[in-house]
Each structure stands twice: as structure tokens, then as C-alpha cells.
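See below for the structure under consideration.
The other protein chains are all here in position, but one chain of the complex has been omitted.
Each chain gets a letter, A and B, in the order it is written, and its residues are counted from 1.
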Amino acid sequence: MLTVFLQFLFSGLTVGAVYALVGIGFNIVYNATSIINLAQGEFVVIGGLMMWFFSESLNLPFFLSAGLAIVSAGFIGFLMERLTIKPLKNPDLLLMIMITIAVSIVLRGVLMFGFGKEPYVYPSFTEGEPISIYGAIIQQQALWVIGITGFCIILLFFFFKRTIIGKAMLACSVNTTAAKLVGINVSKMVMLSFILSAVVGAIGGMAITPISLMEYDKGPMLAVKGFCAAIMGGLGSNRGAVLGGFIIGILESMTAGYLHSGMKDAVALVILLLILFFRPAGIFVSKTMMQLRKF
Amino acid sequence: MIKGVIVKKSDLPFFLIFVFLILLLPVVSGSSYTLTVGIFCGINAMVAIGLCILMGYAGQVSLGQAGFYGIGAYVSSILSLHFGIPVVISIILAMMVAAIAAVILAVPALRLKGHYLAVATLGFGEIIFIILNEWGPGGPSGFGDIPHFSLLGYVINSTTGYYYLIWGSVAAVMLFSINLINSRTGRALRAIHDSELACNAMGLNVVALKLKVFILSAVYASLAGSLYAHYITFVSPSSFSLFYSILLLMMVIVGGITNLWGAIIGAVVITVLPELLRKFQEFDVLVYGLILTLTLMFFRKGLVPILIEKMKKFSGGAVANH
Partner (left out) sequence: MLIIKNIWKSFGGLMALRNISLEVKQGEIKALIGPNGAGKTTLLNIISGIFQPDKGEVFFRDAGLVSLSSAKIARMGMSRTFQHVELFGNMTVIENIMVGRYLKTKAGFFSSGFRLPYVVREEKEVLHRSEEILEYINLAGRKDETASNLPIGEQRILEIGRALATEPQLVLLDEPAAGLNIKETRDLGEIIRKIRNDLKITIVLVEHDMDLVMRISDSITVLNFGEVIADGSPLEVQKNPEVIVAYLGEEEEIQAGYHADT
């Protein structure tokens, strides 16, 4: 009993870590620009597939492949921002939504063209026996996923709270004019936010591929679940996104395990709808914060 | 004059041209292939018109139209196949189910704006897809043997027959929609799009109006889905996925979100495109994405409004403007 429960718990934590990273990616762009980048999920896929490309297809050593994969993802984030976001002056909301969707379709198209529709995989980061906790079997890679996610979160925390660049990024969406007036290069910050969110997503993709493989069209579902994680904690709050991601991952895993595996995607969706309908400001958010946020 | 009563005089020429073009196609090319493509253009056009009213006139977003389309297809099929209910009644019942689903979605969702509304509708569409995939007859493989469309004993089972049925329905839907846009409701919707604050100050029940438009777009999608099902006589969940919702969005945007005719043009363009690009199989997703991106960036207004603008510059005269 406990074994089974722990098994589901850990698999939930593992997949939840990726959702958390996607959610954080949403937050990074949102915090700098007030845009919600619906192409966020594609960066995860790019991370996984590019890692395969460098390590398996080109047979480059691990760290080099990882570095190149991260750079590729960052570069695509850069391209996206420069080509489609920056040229727009005063975009209305609908246009933004549509453009990020359009970009996600283009990215998916390119991935399909380059990698086809089959799933890809590469070996776990470390070889070794799975760990056993009270009978539950946990692969080493799962620990890597959770560990790397935790590490990213801590890094990002310091970045946004303690560095000038991080704070500048946050300032941009709070009050763009004021940010410009104090000398912040808003345009650069926006670009940086896209690159950073792409990198964060890609890291998640790179870590999870050895466990659940990667296909060209996993993007949208990841985006939806990651977005769900982001709004659970209140859009813009990384702490919330992390908690949200893990909660969704665990609930999903429990649903698949105890109830019906076909329903597992529905879990995140139902949670998403419930939150949007009843607590769009996030469930960890206080009442005054709720009134102050605008939708 | 009767014509002035059925639709406003200024829209009449366009409508007649439209009817003429519809009638022209089977004459120009009676091939089964052309007519089949034409049928799909029509089905998509019907859903697109509803989405256009929702987005272009009322200013709401929906990424979940495929859900209502799927409800229309499945409910009508199940009722007519498993319960022996006459096809026309099944279609009407399916529209009612879609309307109810629209209410369930819209009442909470319409309080949301922008991105939140978009994602809420996306989530809704996906949930419908999952329900159809898990619990629909046949699961992911779908089911067949759906009865053909029949009315008072007369069964339609030829491609030409369905071509006229579907485009006839599109014409009827278009008439209804044009009338709606030219009425106090249409003005109210456009007003909501511009300033909800002022609408409230003028006593409009904005929430009720938005809800009704949502229901309208759901009902159009449902009708299209039902007709689709009785035409193909086979349905599977894969036709009702998020990709279709996004495709619909593309149709409306490419055609021009502020113009009803744009929905039809957009539907035709987007439906015909993959046929033209048949040789580029692996590129199709990519091409879709590029077309959408480029349209959004450079032809934001959409084909029809841009065409109208160009025509206005040339003639300097009165061209009907919706």
C-alpha cells in the first residue's frame, strides 16, 4: 500500500518538476512583459530533442551536448522575440495570443520536419541501480529531474531577488515607462526574458527525456499544464508555480494510478478550469492581492 | 420589397454573388473530389462564422470550438444511430446539448478576460476531446454506420446532395448572422467590444449578451459537426482536437476577423490549402504556422477587410461595410 502510494508520489514529483519549470518559464516572460507565451511548451521539446541530436546523433560528450542544447533553445527564444514580438507596436491581446500560438505551430512544424513523429530517448545522466524507498522504485534520473529543478529554482530566486538584471526584468512589466526612465533597456530585458524562459523550459525537457521520451508534439499539453501550475500560485509567482507544478504532477499520477490512466490529462485541465473560474488570482494568494490583480 | 425584409438591401448583392458562386462550382467542376473539398469548406465555414461573430464582433476568444463541433457530431450520431431518433431531430437535440455546454462553460468563463478566457476555452475543448476519446463509442477509434441525413423520408446520400445541403445551410446561417449583425444585437456586440463601461452605462446587460453570443457560436459549431457526421457516417475524436480549434482561429483571422464574409473566405483558403500543398506532406504543420504568423504580422486585418480597403481606394464609392 505504502509502496504503491510512494511510487505514484515520486513519479508525480518527477513529472511535476517539469510542469513547475514550464510554469516558471511562463512567469519569467509574464513578469517582464505581461505577455503569456503559449509557445512555452515547445522549448521543453526543443530541449529534449536537441539534447538527443547532440549526444546521440552527433555523439558529442555529455556536458557539451547539454550546453549546446541549452544554447539552441536560448537562441530560438531569442529569434522568437526578435522576429515576432519586438516588431509589434501596441499589440492587442488577441494578437499576442495568436502570435504565440502561431509560433508554437511553426516550431512544432520545424521539429516535425527535422525529427519526424517518433519518440526519442537517450541514456540517463547516471548509470546505476534505482533507489528503493519503502519498496517504491525510484530511478536515478527522477532524482536528477527533481534535483535539477530545485537547483534552477534556487538560481532563479537569487537572480530575480538579488541581481540588478533580475530586478530590472521585474520592473519592466510593473511599469514600463518608469523602467525606461531609470535607464533600464526594456527591449533588452524583454529579449532576455524570452531567452531565459526558453532555457528553463529546455532544461526541463533535457532532464525528463530519459524517463518519458520526447516527441515533437508534446509541447501544447506541457504548456497547458505548466500554465495551470503558474496560475495556481498566482501568475508571476515562481514559488506558486513550483508548488502548483508538483501538486498537478502528483494529482495526475494518483489519478492515473488509482483511477484511470486515460483521465490523467484531464486532471490538469479540470484543475485549470476550476482555478480560472473560482480563483483566477491563484489559490495561494491572499484576498487583498486578489482584488488588486487585474484580469 | 420582400428582399429588403429578408436581409438588408446593402448586403443583398454580396449575398447573391455568394449564392451564385455556390451554384457555379458543381457546374464548372462536377468531380467528386472538388465537391468533397467544397463540402469541407462549407462545414468549416459554418463553424468559422460563429467564431467570427464571437471574436470579431463580441470581442471574445475561444480556443475550444472543436469541443462544440465534436458535441454536435457525437450527440447527433449517437441519438440517430443508437436511439433511432430521426436525423433532423437528433441534429436539433445536439444543438441544444451544445447550448447547454456553452452555458456551463461561459457563465464562469466570461468573467475572465484575454489570456485567461483563451486558456479556459482551450481547457474546455480539451476536456471534451478527452471525454470523447475515453467514453465515446469506439473510444479513440470512433464509430461508424451513422445514418445519412434524411428529411421526411428523403435521404441524401450523394456527394452533390450533401454539397447543396451543407452550402444551403451555410447560406441560411449566413443570412441569420447578417441580420443579427445589422440589428440592435449586432450593434450591442460591437459596442461591447469597444467599451464595456459605456455599455453598462447605457443599460445593456453585457454578461447576458456575451453569454448569448457564446451559445450562438456553439450552436453553429454543433450544427456543422452534426452535418459532418451524417455526411461522412463515421466519427472519431481525432477530428475534434485542439488542432482543429486552432485551425478555425486561423480561418477567422486570415479571412478577417471584423467581417463575416471573411470567415467564409478564410475557411475556404485554409481548407483548400492542404490540398494544394499535398506534395509537401511533412511541411504541412510548418506551412500552416508560417502562414498564420505572416498573416498576423503583416495582414493583421485579414484578407477581406484589406480587399475592401483596396476597393474603396479605387472606387472611392460606397462598398458595403460590415
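A few points about this structure:
The rule is simple: a residue touches a chain if its C-beta (ideal position, glycine included) is under 8 Å from a C-beta of that chain, and two chains touch if they have at least 3 such contacts.
Just so it is clear, the model here is predicted, and its values are computed rather than measured.
With respect to the full assembly, the chain omitted from this view is in touch with B. For the options B:Leu204, B:Ala224, B:Leu249 or B:Ile308, the residue in contact with the chain missing from this view is B:Leu204. Of the candidate positions B:Thr34, B:Ser150 or B:Asn179, contact with the unshown chain belongs to B:Asn179. Checked against the hidden chain, the listed residues B:Ala191, B:Val235, B:Val269 or B:Leu286 yield one contact partner: B:Ala191.
Annotation for subunit B: contacts to the undisplayed chain at residues 4-7, 176-177, 179-180, 182-188, 190-191, 193-195, 197-206, 212, 216.
Keep this in mind: only the chains that are shown with their structure count from here on.
Distance between subunit A and subunit B, defined via averaged C-alpha coordinates, is recorded as 33 Å.
Residue ranges on subunit B touching subunit A, taken from their complex, read 55, 61, 108-109, 111-116, 118-120, 122-124, 126-127, 130-131, 133-134, 242, 246, 249, 253, 257, 282-290, 292-293, 296-297, 300. In the complex of the two chains, the subunit A residues touching subunit B come out as 36, 84, 87-88, 93-95, 97-99, 101-110, 112-113, 116, 220, 224, 227, 231, 260, 262-263, 265-266, 269-270, 272-273, 276-278, 280, 295.
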